[in-house]
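Sharing a structure here in structure tokens format.
Missing here: one protein chain of the complex. Every other protein chain is in place.
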């Protein structure tokens, strides 16, 4: 049985630690196993390892479960796990924060290893179990020794599928076959926790650069699954009784605008606030999604429907575009008409429409906008530039996150006030924010965390750290012959069965 | 009589200077229709600000993908912009791209071709460079240039034009190579005319007929290349409507809202069809052997 | 003849050097950073720099060019920056689909366009002439992707004669191969047909006015023999020339056609590589395509000698 799936993009980078690209993360879930898993209640659960925490909360002892084997037959050892965690610690933002409080991470036996903290850090397990960003994929020690800035070239994992390297064609297809030696856990699957039982022989990810073609192909029975169905084309699919269209990841995506704190006029907080006032979520979502069923306004920077969800401070963006108010604010702030360089990626459909609508809203709000179309590659290069606008810098761009990437002040990459050195593109210099974040990480009870999270959000809105412009979900389409697709933020292919078509 | 006037307007150069012998008494159907068609499109482009009912970039996301109606004769696009207005304004951009590419390619290619045709050493150096340029697939060159300089109308125009230049150079060069053997060029040398005068007076006019044909071809293919660049995400930004980017933004809706692609597509096809037909006609008419009829 | 071929190949060396240098410079001037695509959305500046360092992108341009040309001379095209696959492997995987597409397109084009052009020239000035030309020009006037969608809608979705997309190697059987390659090839051919039919017509019009065509008629030969044996062969040189220069035109069509029909070919590889700034891959690909261009035009020049005995090298 072979599942032919069209994923949201082609896979090119095969190292799930060097990149945060979703497709590479998905690839990671196919061929690697993670140390911990996270269940649908957002609770960390044992996956490869179970753990014990000392009473002072500073020592974590992990024990690998039995039956773990590499695809080449060797056993998975604690040394492998430790090396993998260390490489992860070099690249993941949250992990970097955690490792600042780590005293040691050592194997203590073939199957056990110990993580010792030097100061309290209450978020260890959540970080290790997080399903997105950089999950804790465990690789053989020899592979994990690869410098963190270099891609791995050995794709041996211990996960439920094996990567068929010979059939890999970057930009065309990636092929995974069932790992017969994989021993799943006994619990029922729940998100990335529980038993990963593979029920097909082979999964092929086919790259289709044209969504039209993918839609036609699934209608014609040439493929089984489309991860992200263009919402405007749903009528073509819903009419076909052989297909099921459903949202597998109900948490969905957050789309947001980031302003550059370094360049005028957005170095002025008042003007940043005016921009937020000029924008509104509805029109942007309408242009991006266009179907009420799959979009919702949401003032929470942590996503709506998540534990830390709150609407603290979200009033300016939630009350829709207020051009007149924005104009007044600009007047007051002394805006001199400096054009806003707004970068628009023409080749990425999920980020192309936001700037177009934003440009119109900002203009209505009294801004001068210079929307510059460019390809995504140019955009990602340019957004890394801290130079002035004339020297190749920028003022504003949009991007999207899946909710699990932003759902806590620790995960959320934008909520970092580290300025030019440490903060994410836009480089807010906001020590107050960082202080609150540390407090959050050290807080031990859920209620305190929630309060701190709400404070952080209120503060972030106040200084306009970034502007969430709404949430949306993307339906997947599968042929009815597929059953057992798990509903979770990451598309995985265990538990899926394929009946004869 | 009215038809005659239209045709004459479309090809005044051809008729008055180079085809003194051709009688346009027998107007052919296709070229006439093509000329009318092109005239209408050009008029639409020029008059777009007057004819268009809406601002082509004013969007109304709440009214996106509306079907055709009196308010929006061609419907609205995914941003809720009026496709009719965008198509009219798109004519401007597409014509600028087409005519601009043809004009610039000829403007640069003609002198280079003249030089290459006349001087051996220029020929050797220049043609190697031109070969190199020609060997690089033009669409890829265009993508690279657009990424380099950002996607504005002007960079797209440059990107589309550069690969066309070598073709024009080659064409002019080949015409010059054969024309300079004509006795009247020798006669001009014999009466002591300078090289520049010979090139300008005696050689350049010979290149005009083939250049008009090549020009129509460049014009048509530039309009198409612009559409393809938009398809690949390297076209002119969406705030500058062109037929190419209207179509490539609308292509997702090919099955659901064919109007998005049909109308700009229709204009584009009619325009290119007309340009091509006029180009073909120009070639037929300018071939003295076809024009005059041969004798036995 | 061999001296000629040797000379032509020698002469194309500077062309290739021009191309290589030009491509190298153009690419490096283009903004874009492969490290950024590798790292994804969450990377910090330090992390990006780490990746750039490991890819050798921090070296001065001259050093990079010297390294690259040095590798080239020893036959090493390097590895993709993004997927770390050897460039030659990448290209090797994509060669067959594109070649199949190009060849089938060529066959369809020649089979349709030459008779069309001949017919139009023979019936010059008639309604048939206008009709044939209008049809072929129409093919040229519609952007390739629209033509592709229309064919898919008609032949794959409505009539269900062919699959919608994909590619199967000819080694997997003739029908699986043909059924998938036919529509894309036909799509691509529409541009080409217009070009070659028009050139055929023009060249035939030239030739049909020649004295030897009249001689052939005076000999009482049938029109078919006159047109195809006497006229077409003499018209072959300009037609072949267009076939050669049309190769460049085909490439842009290939890029689009491969996307629309999901054919894993070189065109898509090239666009992907450009959008990802995968320098080694782009450089190799452009050298390859311009190399093919040079070779095709050489072959065509050589074939002139077979078409026309007056041409000798």
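In this document, chain identifiers A, B and C correspond to the written order of the chains, with residue numbering beginning at 1 in each.
Note that in this section contacts are C-beta pairs under 8 Å (C-beta built on N, C-alpha and C of every residue); 3 or more make two chains touch, one makes a residue touch a chain.
The rule is short, and it goes like this: contacts and distances are computed from a predicted model.
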From "Cytochrome c oxidase subunit 1", "Nitrogenase molybdenum-iron protein alpha chain", "NADH-quinone oxidoreductase subunit I" or "Dipeptide ABC transporter ATP-binding protein", the UniProt protein name for the chain not displayed is "Dipeptide ABC transporter ATP-binding protein"
Chains shown that the absent chain touches, full complex: B, C
Check each of C:70, C:92, C:125 or C:173 against the chain that is not shown and name the one that touches it. C:125
Interface with the undisplayed chain - residues on subunit B: 17-18, 20-21, 25-26, 182-184, 186-194, 197, 201-202, 205, 293-296
Against the chain that's been left off, what residues of subunit C make contact? List them. 3, 7, 125, 210-212, 214-222, 225, 229-230, 233-234, 307-310
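Everything below uses one rule, namely that only the chains that are shown with their structure count from here on.
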Among all other chains, pick the one whose mean CA position is farthest from the mean CA position of subunit C. A
Please work out which of A-B and B-C is bridged by more C-beta pairs in contact, and write that pair. B-C
For subunit A paired with subunit C, centre-to-centre distance based on mean C-alpha positions, whole Å: 40
Euclidean distance of C-alpha centroids - subunit A vs subunit B, Å: 46
Subunit B and subunit C, separation of their C-alpha mean positions in angstrom: 22
Residues of subunit B that contact two or more other chains, please. 147, 232-233, 251, 254-255
Residues touching two or more other chains, restricted to subunit C: which are they? 31-32, 149, 259, 275
Complex contact set, residues of subunit C against subunit B: 11-12, 14-16, 18-19, 22-23, 26-27, 29-32, 124, 130, 133-134, 137-138, 140-146, 149, 153, 194, 198, 202, 205-206, 209, 214, 245, 248-249, 251-252, 255-256, 259, 270-271, 274-275, 286, 289-290, 293-294
Help me check something: in the complex, which residues belonging to subunit A touch subunit C? 10, 12-14, 18-21, 24, 91, 93, 133, 147-151, 153, 168-173, 206-210, 212-213, 216-217, 219-220, 222, 347, 375-378, 380-382, 384, 392, 399, 401, 405, 413, 421-422, 424
Can you list the subunit A residues touching subunit B in their complex? 211-212, 230, 232-233, 235-236, 282-284, 286-287, 290, 344, 346-348, 352-353, 356-357, 359-360, 371-375, 377-378
